[in-house]
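Handing you this structure, nothing more for now.
This part shows chain A:
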Amino acid sequence: MDVLRGESRNAYTENLSTSETGYDRVRLFQLILLCTIVGAGIVSLILLLLMGIGLIVPITVIGLWANALGAMICSGICYAIVRQGAIELAVRIYGVVLALLTFSVMFFYGGVLSPLIFITTLPVTVVGLLSSRRTVWIVGSIVVGGYLLLGILQSLYPTQIPIQPLSSGAEWVSLGVVAISVGIIGLATSSVQASLQAALQESQARAEKIFTDTERLLEKSMQQIELGSELSAAAAELQATSQQQASGSTEQASAVSQVTTTVEELGTTARQIAQSADHVAQAAQQTLEYLSDGQQAVDESIQAMERIRVRMQDISVRVLGLGERSQQIGEIIDLIDDISDETHLLALNAAIEAAGAGEHGRRFSVVAAEVKNLANRTLQAAKEVKDVIAEIRQATNAAVLAAEEGGKEVEKGSELTYRAGQVMDTILMMAERTAQSGAEIGMATAQQQSASEQVVEAMREIAEVARQTAAGARQMADSAAMLSAIADRLHGVAQG
Partner candidate 1 sequence: MCEQAEAYLLFRVADEHYALPSASVHEIVRWRAAVPVPGAPPILPGILVQRGVVYTVVDTRLLFGFATTAPERATRYVLFHEDEHRLALLVDAVLDLIALDLTHSEAIPATLPVARARLLRGVVHHTDLLVALIEPPELLAALYAEM
Partner candidate 2 sequence: MISATEPPILANHMLRIRLGAQTFLAHHTHVAQVLPIARLRDMHDERGQPMQQIRLAELLQHTPAPAHHALLIATRRRTVALLVTAVDLWDLPSDISPVVQPLPPVLRHALTHAWITGILIADGQPLQLLNLRQIAQDALKQAAQGEREQRGQPINRSDEPVSRN
């Protein structure tokens, strides 16, 4: 809209300036030039036609034809110069060249006073019509001068110049009259043209003033229109925005209330978490206390196990010693066995001997029997001792085995206890960490609680602000609607 307006305005001002610098003259001159070209063309055709039917002499035809052709060329050159914007120069060239051509034709066909003489007024008239007074003077001077010069040259050198010479004084007078009349015509046309131009310029100036005023007004009204439409659009936008803001504020208010509820819930949860964390911390503390007792017990147990292990080793060694001792006893018993065996044998042989000795050996046989009995008893006792020793050996072997196994069990027990101690250490560490974590959680949740309370407070404020904003936005929307209506009206006025 703006652009269009701008363009139209530019075109308008261009037209205005062109009219000021002689727009119409240019158009007129261009028209004359075209007419000249066309006229010269038509003349050329007519001359060709006439020459064809033999009405005119070919020599004359060639002169005319060259004249027409020269007019055409001159017009073309001037047209080109006019296109360049130098209208004064073109008019001068046109006037001079056309005058010369006219002279040449005049001198060829009618002499100085031929009817064609009036053709010489044509370029001067044109120049007078078209150009300033100075140009008229220049062109007029050249034309008149040229005319007179040709007349003089003809009379002086009639043979060299193939034109009809001035033969009489009348002719010279007429020549002078013509020259003077040409000058007068030129001046007259020039003055006419000047007055005409002055009037034209005045009216043009007036029109221009009106034009300028109208344009200013138009511009202002266009600006008004533009402003009105802009205002209208802005008002509409403002209205829409206000409405949006109002609805947004409402949404914001509801969202804030939701957030507030959530944060309140969060606060409640945080309180619960804080309580749980407190419980956990307490439990961990209790665990720590119990564990320290348990660790002490484990340490004592390990020490006791070690003592038992040492005792068991001692017992094992002692039992082994007992076994060895009983082995030694066994060897002694074997010896006793052998001796009593031998004694028994001796007693037997003694008894046999005594029996063989009859009455004399009777007393000896009693002794032998006693010895034999003793040996028998010894053997019996040795056998019993051997049995006992065998039992002792069995028992000691069993005891050694048991002691070894007991030792192993004790070692296993020690290891288990040690492991239990390690596990308790680990649990202790975990419990410490748990207690610490519980305390940290408690602290963190307390912070969170206060933070969420602050958040709730802030949210309430936000909600209040949002409510206010919504109310304000609604008001603004109403105002914007009113403004829009006003802008519409304004727009309508500006366009009308």
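The rule is short, and it goes like this: contacts are C-beta pairs under 8 Å (C-beta built on N, C-alpha and C of every residue); 3 or more make two chains touch, one makes a residue touch a chain; residues count from 1.
The candidate set was assembled so that all candidates are chains of the complex that A comes from, given by their letters.
Only a predicted model underlies this, so the values are computations on that prediction, with no experimental measurement involved.
As listed, 1 or 2 are all part of this complex, and the one touching chain A is 1. Across the complex, candidate 1 is touched by residues 341, 345, 348-349, 351-352, 355-356, 369, 372 of chain A.
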